[in-house]
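Of the protein chains in this complex, all but one are displayed in their positions.
Note that the chains are named A, B and C in the order they appear, and that numbering of residues resets to 1 at the start of each chain.
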Amino acid sequence: MEFFKRFSKRLGFMFVTLAVMSFIIFLLVEIMPGDVAQTVLGQSATPESLKALREAMGLNDPIMVRYFRWAGGILKGDLGESFYMRGVQISSIFWRRVGHSIVLALTALLFYVPLSLFFGVVAGVKAGKFTDSVISFFGLATMALPEFVSGVILITIFSVSLKILPITSVIPIGENLWQNLKILVLPALSITFVMFGYVSRMQRSSMINVMNSDYVRAAILKGMPRGYVIFRHALKNALLPSITIIGMNMGWLFGGLIVVETLFGFPGLGSLTMSAIKTRDIPLIEACVLFITLVFVVSTFITDMLYAYLNPRIRFKGGEA
Amino acid sequence: MKNFLLLLKQNPRAILGLSILLLWILLALLGPSLLPYSFSQMDMDNQISRPGLNGHLLGTDALGRDILTRIVYGSRSILTIALMTSLFSSLAGILIGFTAGYFGGFWDTLFLRIMDIVMAIPPLVLSMVVLGILGDSTIASLTIIVSIAYTPATARVARGALLSCKGSEYVDAARIRGESDFYIMFVEILPNTLGPIIVEITARFAYSIMMIASLGFLGVGLQPPTPDWGMMVIENKSIIREAPWAVLYPSLAIASLVIAISLFSDFISKVMIHEK
Amino acid sequence: MKKILFALVIFVLGFSTANLFAGGEKETEDKMVIRVAEQVPNLITPGSWDGQAFSMNSSIYEYLLEMDAETGELHPSLATEWSTEDGKVWTFKLRQGVKFHNGSSFTSEDVKFTLERTQDPDLGHLKAQDFSIIERIDTPDDHTVIITLKSVRPTFMYQLTDYNMAILSSEYDYGKLGESAPMGTGPFKLSQLVPKESALLVKNPEYWEPSLPKAEELRIYFVADMEASVSLLEAGQVDVVPQVSPVIARRLTDAAGFKVVSPYQEHRFVALVADREPFSNNDVRLAMKYCIDPQILARACQGVLGETFFYNETPILNRLAQFKEITFRGRNIEKAKEHLAKAGYPKGLTVELYYASDHPYGSELAQTLKELAAPAGINLDLKGFPRDIYLSQYWLNAPMSITGWGVRVDPSMLLTLAYHSEGPWNESHMNDTEVDDLIDSIASEVDNAKRQSYYDRLQELFVERGTVLNIQVPYLVAMRSNVQDYRQPATMLCQYKYTYIE
Partner (left out) sequence: MKNNTLLEINNLTVTYKTLTDSVVALRDLSISLQTQEALGIIGESGCGKSTLSYAIMGYLSSNGRCDGEILFEGENLLTKNQKQLMEYRGNRIAMVYQNPYSSLNPSLTIGQQLDEVTIFHRKLSRKQAREKTLEALTDLYLGDAEGLVKRYPHQISGGMQQRVCIAMALLCRPNLMILDEPTTALDVTTEAVILDIIGELKRKYSMSLIYISHDLGIVNKISDRIAVMYRGEVVEMGFKRALFSRPSHPYTRALINCIPRAGVVKEEVRLNTIPGYVKRRGLQETGCPFVDRCEKRVPGCTDKYGMMERDSNHYSACDRAYATDVPDKEIKALKISKEIPQPEERILDIKELYKHYRQGGTKIRALDGVTVSLETNQVLGIVGESGCGKSTLGHTVSGLLTPTRGHIIYKDKEISVSWRKRSPEILREIQLIFQNPGRSLNPSFTLETLLGRPMKKLLGISSKKERIKLSRQILAKVDLSEEYLNRKTTQLSGGEMQRAAIARAFSIAPNLIVCDEPTSALDVSVQASVLNLLSELQQTSGASYIFISHDLYVINYISDYIMVMYLGRICEYGKKSEVVGPPYHPYTEALLSAVPDVDPSLDKNTIRLEGSPPNPTQRIKGCPFAGRCHKKIGKICDTTPPPRIEFSESHFVYCHLKPEDLGAV
């Protein structure tokens, strides 16, 4: 029962956050200097054409009316028409790009989550010894590399000198991402560096805390072999906090995505956001930023629930004997 | 302070971090006057020349400008912005975190919801949108934007530190002496929460350098010709085949500075724990 | 529970790594395909097309007349013949049996629609000013068009070769579909367009010239930066990459299997705005001119002065016939300081220089100009913006700016646009009656010798008190050596129908 109550409360918060977020994004783009119509028409703008375009885009209506029209559209899945590329429906290019970004994000997750958890645990168990200082130093070094720095280094190694991986991620026409998985490797690796450093350090400290806890000492003094104690007693409690950390870091991951997709020209949501901001294509900016926020909020929610479900102290709150 | 030096001696990694950091600070302060070239001086005779050739230790970029000078100048702007950012976001963080944590109830939940919302947008995206809109990013606008992006994180740490002290008896003792809330927060509790807050400030320092460099890379960094490490990487990316050093050295500069600070902040957190 | 989780992770990891390296080569294609990597296109509807995505539009749309890439003469295309007696009334005979891609037939009605469309106020057509000269358009039959101008324009036929004057179908709604589904009478038809990513064009089976186009397909990849496009070229994934930088051009010509052509020159006009401080005073303009060292500017753009790179103080390209050789004043900091002192700025001045930071040569030129002007005390405060923001927010009302201008075979078209006091794109806000008269008489003068004398006078005037620094940069196109017969005349429209792969 307690778990369900917590679940519905968090769900409520999530929707509230999303609603407020959508309004803030709408507001943020509203306060943009410069007139939207002027941006679209560019150098060919004449007073009459500006008026006509503003009318067509309904820019003269009060802000709240426009917000609810836009929000209504979003809920119905219609992301509206791009200001910049007139006549082009945003959803036509948006979802394809989102698909690519999610695959890239998942590949990055597949690379760094198992690696950082494994090395975090090993460093924690062998705290103070040589392996620990090697892993910690490596973790610290990689954490300090912004995505584009590690990307540039990877390019110079793999593309410029070894020439085995493409320097830029372009999907030939008529093919899809699954036929060109090679373009995923370098972008995913660049993100993996930063995230690995961060998560492995967290996992190491949580592992050390658990190894020094009373119940691990009690288990050892019950005569249980050290390996068994680590696997059975320590690991489960040590991995729990990492779930929230990975969930909380999705925001960082998406920040990284933007940098990496720009560096490698990867046709994903990040580079789309970048070109939207560059061309001030307002509906596209709103759609991209809202989607990034949605993914972030949903992932935090999922990791919260996963943490609550796996942690018996929260799942079985009631039933005090 | 005594055991600070003592601990330092036993921790080679911290010494490494501290020395690199001091080197960069020294370079930022004295560097420009020592170097023969100015950061925008164009030596047209040897554009894209290899490192070490004709007087350019780290070679030159496409416009024949000395890369070493530009990196040294770049360190000056990135260090100032990062320093100011971590200070502003920490001050704001402490103020917000403390008030929310101390008064609790409505304010606390309001604060948590706002923090959720502000942190919902990844800091980089938030800054990108705002800077993309403002157009020209100066040192001031970059500092403000990055500080806003990082205040939630510091506020959360400050709030956590306060909550751990708020329950202890010396706060109750102060209360029944009739002390004002302000006195309790900033005279009684603040000195005991300096540990985690200082650790947070140094960590924030490292992260803001990474973020400023990333913003530069995305093209919303400082207006040229003032050198900005992130911008240097993207400017020279198009000649990465001919002049890999023009891209590599700024990247290594960023990496070295951030690693140095992370090593040092790692050490600071050990000292703080030892202090308790 | 833990064991299943573990097995799942191993399976997924194994699957993705195996797949990564099994990319494998696609099956070799028998059809002849030309693959192009180009800048991400901005607005592509004719009329508001700012001329970036050449390959796509120049293959889908066609024009009344076509320019020969070598000689620059005009050849019949959709119009078979054209004639005028007094330069005021022009008659065009149209080609028979031509069809639009959507099947509708090409008639004089479509030409009339295209010309009248330039004056549509809601559209903001880029050629509105040039074609306001038209008095009346008559279409006696389906294949003849008679255009009566308000005043004599001997070179009027060149106006019809401008890239924005593609012949559009009167029944097709370009306002709504122009960006998502462009449609014309050209040699290639649009088969698939993924905005901001790629475009697939296929051979137009009913093209009026049966033997053309030679290639079956034209695949265009829109790639953000030039380095990425060149790496695709080197990796053999594309055949042609337009608009490469001189550095890369040099690298490719050295390497085997590639070649670089330079079809024409482009302008980079540095506008010294005449109606605002500080450049309203001609002395300040002269001071700025004395700071310029063309050799340094050429080097900054990796070009060679006099070969791929030219500089003068008039709006006329060195390579054009109308160009008048005037000896360059040479860089002279002392003279520059004198002029500044005379103009009332003994201690120098600061002026904001706006430019498009992501447009080729933009940031290099801006930073070099700042470096060149500094010794004379002129401090240029650089303001770089992405191209679209620059064009829409800052261009036309900045004190000093660098803007890229395409080439026009007939310079008078450029002069009326940019330097006539009523010109829509008068970025330097020039308001000089003598210049206006010269431009008007050039446009209307029938006699070639007399017209050339006006050009010469105009160029002397610009050197004396002009408001422009005309930096001419090369437009380089890199391609694999097996790409044959690549043609791109001064109208900037590349003619892929002739190109073939060996």
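In this text, a residue touches a chain if its C-beta (ideal position, glycine included) is under 8 Å from a C-beta of that chain, and two chains touch if they have at least 3 such contacts.
Being a predicted model, the structure only gives us computed values, none of them experimental.
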item	value
Contact list for the unshown chain, restricted to visible chains	A, B
Which of A:Arg97, A:Arg204 or A:His233 contacts the chain that the document leaves out	A:His233
Hidden-chain contact residue, picked from the options A:Ile220, A:Met248 or A:Met305	A:Ile220
Hidden partner chain, touching residue among B:Asp43, B:Asp136 or B:Glu179	B:Glu179
Interface with the undisplayed chain - residues on subunit A	128, 213-215, 217-226, 228, 232-233, 236-237, 240, 310-313, 316, 319-321
Interface with the unshown chain - residue positions in subunit B	3, 6, 168-170, 172-179, 188, 191-192
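Here is the rule we go by: only the chains that are shown with their structure count from here on.
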item	value
Arrangement of touching chains [line / ring / star / complete / other]	complete
Most distant chain from subunit C by Cα centroid	B
Separation of subunit A from subunit C, taking each centre as the mean of its C-alpha atoms, in whole Å	40
Between subunit B and subunit C, centroid-to-centroid distance (C-alpha), Å	43
Whole-Å separation of chain centres (CA-atom averages), subunit A against subunit B	22
Overlap residues in subunit A, where contacts from two or more other chains coincide	33, 262, 278, 280
Per-residue overlap in subunit B, given as positions that touch at least 2 other chains	135, 219, 237, 240-241
Of all residues in subunit A, those that touch subunit B in their complex	13, 16-17, 20-21, 24-25, 28-29, 31-33, 133, 137, 140-141, 143-149, 152-153, 155-156, 160, 251-252, 254-256, 258-259, 262-263, 273-274, 277-278, 280, 285, 289, 292-293, 296-297
Residue ranges of subunit B touching subunit C (in the complex, touch as defined)	40-42, 44, 47-48, 62-64, 135-136, 219, 223-225, 235, 237-242
Subunit A to subunit C touching residues, read off their complex	33-34, 38-46, 48-49, 52-53, 82, 84-88, 92-93, 96, 107, 110, 114, 159, 166-168, 170-175, 178-182, 184-185, 262, 265, 267, 271-272, 275, 278-280
